[in-house]
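This is the structure, below, for whatever I ask next.
With one protein chain held back, the other chains of the complex are shown just where they sit.
What follows is chain A.
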Amino acid sequence: MDRKQCCVKLSVQPSRGLMDEKFIVLVQNALPGSQLTIRALHQCEDGHSWEAFGHYTADTTGTINVSEDPSIRGTYSGVEQMGLLWSLRPIPGSKPGLRMRKKNIQTPMEVTISVYQGHQTEGFADLVPLSGVVVERWYMAPGVRRIPVTEGGLTAALFLPLGPGPFPGLLDLYGLGGELVEYRAALLASHGFASMAIDYLTSKFTIETGKMVDRQYFETAYRVLQQHPQVCKSRIAMIGLSFGTSITLKMAIYSEIIKLSAAVCISGTHVQPVDGSVEEILRFPYKNVGKTRFSEKDEVICRDLMLPIPTDPSLKADVGRLQCPLLLLVGEDDQNWPTQESALNIKEMMAQAGNSHLLTVLSYPNAGHLIEPPYTPHTRSSNFRPAGMPEKVMCLWGGQTVEHSRAQEDAWKKILVFLRENLYGDRNPTLFSHL
């Protein structure tokens, strides 16, 4: 047994963290100047393996600190504290078009981080690492409770922080993929918001009746959230991605019942038939299905279906009527929706209407459509089946990995600040007088 092999000490601090927390990966006791590879391996719920790695050189004390030292080459390069997570990609030989999304958010994502001798690029499964540790990444902080919601025909899950409350509320909507996507709501609850993830495309109601939900479904969700004894009735926001944005804007502007304190719209558009039902809004882009383009890898590019941005006001949500702060997130390389063009038009409309003080636009060069919580892998394209459609297509979302990952990190930080300011903020100083 090579004595030298036993020297290397690998540690990751913290070994258990939330998905949006940073960690420090430290290698100690290596031979000074030795070449080492640090690798992360994760097996996701559907059985696929994902890996990331960086090539390092130990310094004169035999140490490598991933948050301070550069990776020379690998799935990421340069000084990238969290590169071992955001640059994860399916191991060579995997099925194409994979996307990593955790379904069961009550268990942690387990990542094995190991250090290997030399600068390795492949065949890790056949190599014996010098050292390895297991790291847990959680979507739910301790004490956060998951409560399934079926009241009023809803298919939803409410995540409540621990404590007496009351907490500001959040309605969380994803896009056309449907199903109940819970991870962002769970993470937001870990930051102090009572967050309800809503399935509005494949809900029990839709499956049983074959009909799509409409405005009342979301108003019911709002009511259920408002009436919860631990939720602040007057501090409820909505966060939507992709088609979830269309719903968010529709509710924020046109619903008599839903009164939002703030809205976050990620990778969305305001282009929608103003008087249309949710179903009509959903079907609207398909009128232009002929404008679908294909990349040279045969990936579907949908962004032109809603271009050019209409001038007809009946085809755009009237953002000039918005009465709550709006945070708009744009990936400038979004190949799926015309997010950037929409954001520009929204800005113009609000400037004309005089409510542009409510608008904040965060625009990220080379970021794609799927702007998700940080440190999860960037998906440039994946196999996607919109709810209700018979087939999967390889959809191009866009984005370049490094910039997209930076965008996710920055966007998340700013989303949390925005939500905190608008939902926890002191809008009425006299409210605290009883303390």
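The definition used in the following text is that contacts are C-beta pairs under 8 Å (C-beta built on N, C-alpha and C of every residue); 3 or more make two chains touch, one makes a residue touch a chain; residues count from 1.
Rule of thumb we're sticking to: contacts and distances are computed from a predicted model.
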For this session: Choose one: "Replication factor A protein 3", "Acyl-CoA thioesterase 16", "beta-aspartyl-peptidase" or "Ubiquinone biosynthesis monooxygenase COQ6, mitochondrial". The correct choice is the protein name in UniProt for the chain not shown.
Result: "Acyl-CoA thioesterase 16"
Exercise. Looking at A:Pro70, A:Gly97, A:Gly153 or A:Pro166, which makes contact with the chain not pictured?
Worked result: A:Pro166
Problem set entry | Residue among A:Glu68, A:Glu110, A:Glu280 or A:Asp298 that touches the chain left out of view | A:Glu110
Problem set entry | Residue in contact with the excluded chain [from A:Arg235, A:Arg303, A:Lys316 or A:His404] | A:Arg235
Problem set entry | Touching residues (missing chain, whole complex) on chain A | 1, 3-4, 6-7, 9-11, 13-18, 21, 29-32, 34, 62, 108, 110, 112, 114, 117, 128-136, 138, 141-143, 161-168, 190, 192, 232-235, 420, 423-424, 426, 428, 431-432, 434-435
